[in-house]
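One protein chain omitted, others in place.
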Amino acid sequence: MSEVLTRDETGGAVRPVRRRRLRSPAPRAAAGGVCAVVLLALPFYVDRFWLEAGLFAMAAAIGAIGLNLLTGATGQLSMGHAFFLAVGAYGYCVFAADGSDGPVGLGLPAWLAAVLAVAVSGIAGGLFSPIAGRLRGAYLGIATLALIFIGQHVLFNARDLTGGFNGRDVPPLSLFGLTFDDRELVVADVPFGSAEKLWYVGLLLLLGGALFARGVLRGRPGRAMNAIRDHRIAAGVIGVPVARYRAGVFVLSSMYAGLAGVLLALVFQRTVPDYFGITLSLDYLAMIVIGGLGSVAGAVAGAAFVSLLPQLLTRYSDALPLVSEPGMGGIAPGEAARYLYGAAVVAVVLFLPGGLVRLAARLRVKPRPGARVTPRPGAVEGEER
Amino acid sequence: MRTTHTARLAAGALAALLVLAGCSSKAKDGGGDKGSAGGVKTGEGISGKTISLGVLTDMSGVYATLGKSVTQAQQLYVKQTNAAGGVCGYKLALTVRDHGYDPQKAVSGYTELAPKVLGFTQFIGSPFVAAVKQRIDGRDKALVLPQAWSATLLGSPYIRPIGSTYDIETINAIDFLMKEKGLKKGDSIGHVYFEGDYGENALTGSRYMAKQAGLKVVEQKIKPTDNDMTGQVVALKKAGVKAVVISAGPRQAASLVGVAAALKFGVPVIGNNSAFAPQLLATAAAPALEANYYVASPSLPIGADTPKAKKLVADYKAAYPKDSLDNGVVAGWTAASAFGEALKKACAAKDLTREGVDKALLTVDAFDPGFGTTQDFSDPKAASSKESVILRPDKNAVGGMKVVREAEASSVAQGYTPGA
Partner (left out) sequence: MSTFAELLLNGLSLGSVYALVALGFVVIFRATEVVNFAHASLLLAGGYVTATLHDDIGFWPALLAGVAGAALVGAAVEFLVMRRYRGSDQSVLAIVTIGVDILLTTELTRRIGTDVLALGDPWGDAVLTVGPVSIAHTRIAAFVTASLLITVFLLAFRFTSWGVAMRAAAESPETAALMGVRLGRVSLGAWAVAGGLAAVAALFLTVFPTPGLERATSLAALKAFPAAILGGLDSTTGALVGGLLVGVTESLATGYQSDLTFLGRGLGDLAPYVVMVAILLIRPAGLFGTKELARV
């Protein structure tokens, strides 16, 4: 799915031509079908380790979609994304826990707790948006950094709510009588633990989140958001209610972060404040840059890259050249992952403006000689400014 | 037209899925215990004649200093044990995963290793241990030896911290101040502590001790990123404290002692075992540290005058000539040898399953790893020792520490129950 195209669609005239050339429905649908089958079948085959890694990537993807709406599509730099993830994760615990293990819990049904947690993240975003509405660019970025510090202070100190340093247990999700915990459920002879069960929840949430965001981006709001990013004042002049849109996107992006937080909490089975620090926020920014700014597919691709890379390197550290086993001197796998990650951020921005999705789009176009390739969207983007 | 197409695809996908699921390798094959080789029952983590043990450590994050020493000491233990024939015919193998103090990597590392190993000889980061506690207690039931000394970790039959916990250590530390440094009833003491369960567990200890001994505690909470203790020293000086306890990292301790000396605020300062690193003695803070700083520790230092310590120093130096000797080496060695002891007992009982090892550790009630304190693992609710050794920095000693007071459990510590 390339949102890259959508952006150009604002150009208008080229649209029908490109649709026909790039999208012959049969191969695309077939590819989608194969992907769907593989994704649905994975829990039957792969280890819990991989499922968990995949779930982390899905949660990251949901959060990254939210950030991409805000930073990529609307041009509002936010470094406080981790804060809203924390609100979602802890919100879910507070609503769903029954309060028997120490910290406060309201004992609501788990699905309702999840919905409320997402809502609370949205409200938190809404509360911050008056501040956000006044600030631009770098100022906004660093002001949102304050959220991280304030958030961590609260997480460490409000023990009744958060359990303090060691965090609190996350009550398992239960839907229609099915509890997503580690009690084994045997499906087609395969034992299903929490990771296997949550896998499907994660897929559903990601799909829903992605489709919704795509709808937003492709519709009227998306164009308004892009207009605000490209020229705020001009957007206002042509009749986009800038303040309302900015606040709205902030709330929406916070809700995505909240949802990602809920999913993460369910996978972790325990929330710890250490996780929701500045590094996490920076990781999310890196995800959307690596994947591709302003697009849903980009957010997903970037999230997969950033969250799976360290796992892969750590797991296969024994087999890689140059990377040594921990404790043996040389470059440790953790460090190797950092190098690659940093280099990827730099390389993508310099050599692959538009991110991984642009690369995919190019590869897709290449094998068809004769197809008229439209001007690189990067150029279009530049001209719009 | 498109909808029917999609629907057909979906139906096809579902059918394919169900067919494929039948032949998954993950499907249960009904086998539980892998049976027994030579009459010894074995289970997860043992294949052939090799026992796999997991290490979840931090070698690229904030606890890199500790993680490196502990891991290398444990690798040394494994090498020596294998060279001596292993544990009742089984070779040991460590699988190390460096999580860099990142919760996501720590949990993933646990998920990856949990099905493959018999137990964990090291797990750094008590929040992460807490994060997987449900799984350890509920399903995996593998023995985990965390490298953290917080009393909040006590209580599980599978997660077993080694040595006195921070609260007990702090009680012993204040006991030392009262007996040998002139602190008396009615005095105030300052307590500078890290946010988090290390600092807060230590604070529990100092509050308890203050109540028992009629002292007043002036609290100063800091973060691991605070490196300049001037503000804290000024505040404590203003409060007129007669001694200071510091439950923080080595850098904070060095800064605190240095500033106190510079401001002619000459009260004794004592820290927990994590509040010192020999690297500090190469910095400008060294003279102040040697003059006025003490450290409470769950065991003798690496440079102790015991045969085992001397052998460990020689072997470690031979194996890792470039790395410094610190108490992480002792901690790692002690944990690995406690695990080894449990394995030996389990093997003698012909049960090397996880359950067998867990049970075997409960029978270890007077284990002496050679560093001054005896460990009693028979009660999961209590720390394995209530004794602390008081040390002080010394440039000339191996590992930078020498003993001031031998292992001793103060009367208050003996009457103290963690969590009460």
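Chains: A and B, in written order; residue numbering restarts at 1 for each.
As a convention for this text, contacts are C-beta pairs under 8 Å (C-beta built on N, C-alpha and C of every residue); 3 or more make two chains touch, one makes a residue touch a chain.
Just so we're clear, the structure is a prediction, and the values are computed from it rather than from any experiment.
**Student:** Out of A:G99, A:P241 or A:G342, point to the residue that touches the absent chain in the complete complex.
**Tutor:** Candidates A:G99, A:P241 or A:G342; residue touching the omitted chain: A:G342.
**Student:** Touching the absent chain in the whole complex: find that residue among A:A29, A:V187, A:L282 or A:L312.
**Tutor:** A:L282
**Student:** List the residues of chain B that touch the chain left out of this view.
**Tutor:** 60, 62, 64-65, 68, 195, 218-232, 234-235, 237-239, 250-251, 254-255, 258-259, 261-264, 277, 279-280, 282-285, 288, 324
**Student:** State which residues belonging to chain A touch the missing partner chain.
**Tutor:** Within chain A, the residues touching the omitted chain are 71, 75, 77, 131, 134-139, 141-143, 145-146, 149-150, 153-154, 156-158, 231, 233-234, 237, 278, 282, 285-286, 289, 293, 331, 335, 338-339, 341-346, 349-350, 353, 378, 381-382, 385.
Here, only the chains that are shown with their structure count from here on.
**Student:** Can you compute the centre-to-centre distance for chain A and chain B, using the mean CA position of each chain? Integer Å is fine.
**Tutor:** 35
**Student:** Going by the contact rule set out above, which residues of chain A touch chain B in the complex?
**Tutor:** 25-26, 29-30, 32-33, 36-37, 40-41, 44-49, 52-53, 56, 156, 164-167, 169, 182, 186-191, 195, 268-270, 272-275, 279, 307, 310-311, 314-315, 325-327, 332-335, 338
**Student:** So in the complex, the part of chain B that touches chain A is made up of which residues?
**Tutor:** Listed in rising order, the residues of chain B that touch chain A are 2, 5-6, 9-10, 12-14, 16-18, 20-22, 24-28, 55, 57, 59-61, 68, 71-72, 75, 96-105, 107-109, 111-112, 115, 126-128, 130-135, 138-139, 152, 195-197, 200.
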